[in-house]
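Missing here is one protein chain; the remaining ones are kept as they sit in the complex.
Entry: chain A
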Amino acid sequence: MTTLTRSNMECIITIELGTNAVRVFAFDLAGNVVASSKGSYPTFHSQPDYSEQDPEQIFITMLYVLKNLITEKLHPKKYDIRSICFLASMHSLLAIDKHGVPLGNLITWADNRGKREANDLKNSDFGKVIYNATGTPIHPMSPLVKIAWLKNHDPERFNKAYKFLSMKSYIVQQLTGEYVIDYSLASATGLLNIHTIAWESQSLDFAGITSERLPQLMSVFSSPGKLRKEFQTSLGLSPDTRIMIGSSDGCMATLGAGIWREDKATVTIEDSGAVRIVGKEVLKDEKQRFFNYLITNNCYVSGGPTNNGGVVFEWFAKQFGDFSVPFDTEQIIEGLIRDASNVSAGSNGLLYLPYLLGERAPLWNANARGSYFGINIKHERSHFIRATIEGILYEIYSIGKILQEHREINSLSVNGSFATIPFCTQLMADIFNKPVHTVANFSSAARGAFLLNAIDMGIYPNLEAAAGSTPFQETIQPRQQDHQVYARYFKIFEKLSVKLEEEFEEIANLQQGVE
């Protein structure tokens, strides 16, 4: 404890480059949040399957937020900034020329332009080999597929590209001058062999590039080097401030959720969601339904992602909420949850498939679509509200269910804005029939990055001990009676999701104007 008393005015900054916003947190060395700030940036959809962001805007927003946090909140309180640790959303891709200048916008994880490349690869034997080597499901989200798309459809950009970076690599290069990527984020590109921890030659062949066109690999604990002088001056940071490359948001949300045992799972639901488990071995799945991402040597975060989390309920709120006060989505959602709680479990037989954005795990079907099923004359608005929430959580459960075919799960830890709504947390306990732990209400991902940094500084001996330091706030117990009800409806949910495959495709084609 001596370190803590001596250095209680020291802090660690975490910078999370998320899908819609950059979030900066400052932690003291005991793990308390001493300041935080965020700045958002937009996503551009110039064509239906496109999802892009302006790399300069992300960089400027990050600098702006960081600078304000340091000069307005940390320096006045005389905090000494020991280090800065990065974490970022996965699967982004940015091509740059030999001067480091971006060639076009950053392509985000949600970009689906590589649908055809992904399908062709997935259905080939080669696809299976690449999946097993890299741990990243073959999907348009994967940077591997994105580079292949550029090669086939934008050869000018492809040929001009000196390097293919992730959002984080670009930001870190701006700050330090080095082109680097951590194992963890690299393990979500479809280009890294997660067993040998080196760029996978078969992926490189498929993408049509050599490893020189990718950033240099390093462990999550490594430092790419010092901040450029100009930033030291403008941010008021000492040259000794350590820059730590860090990891991905998904892996860090798992570490920060207090879970580091094989019999526990983490459920994160923001706009999208994921169910994750940790282990010393990768999950092998014939149907290629899981991701296996790396944190450090022989330490994997495995699981399945869903497109349809809180974004689906927000969609519902926008369409059917009562907007007497403009733009007040939060209050509308609160009102809807209240109405939903007046309906009993199972929504009196109304069932909802939440696949508004197509689905990743466990269906991996971009054509899946939403549906209310079983509507009868007695169903009211409040049934639809509750059914919508139940549908989103059945989908989460369907990922958890197939994970349990590989690992026994005895309890869950939840984080993310949707999953931590108390009504939703209770429903998850009931549907899974497992106790659910909640952690203190701030970003689990940022806490994960803090813990990583703290391990590096010797505050914790290893990942297990670091994860264990996050206290659970509350443990929600499942309600048996409701569980029985959900279990019966889930069976229908599961059958419908599979049965409708043909109809999903037909209607998706009509929606996309395909004959």
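Here is the rule we go by: a residue touches a chain if its C-beta (ideal position, glycine included) is under 8 Å from a C-beta of that chain, and two chains touch if they have at least 3 such contacts; residues count from 1.
Methods note: contacts and distances are computed from a predicted model.
Student: Would you kindly match the missing chain to its UniProt protein name, picking from "Membrane protein", "tRNA 2-thiouridine synthesizing protein A", "AraC family transcriptional regulator" or "Extracellular solute-binding protein"?
Tutor: Hidden chain identified via UniProt as "AraC family transcriptional regulator".
Student: Looking at A:Lys78, A:His99, A:Lys287 or A:Lys378, which makes contact with the chain not pictured?
Tutor: Selected residue, touching the omitted chain: A:His99.
Student: Which one touches the absent chain: A:Gln216, A:Thr233 or A:Asn462?
Tutor: Considering all chains, including the one not shown, the answer is A:Thr233.
Student: Would you write out the residues of chain A that touch the absent chain, in ascending order?
Tutor: Contacting residues on chain A, toward the hidden partner: 20-21, 37-40, 42-43, 54, 56-57, 59-61, 63-65, 67, 99-101, 228, 230-231, 233-235, 318, 321, 323, 326-327, 329.
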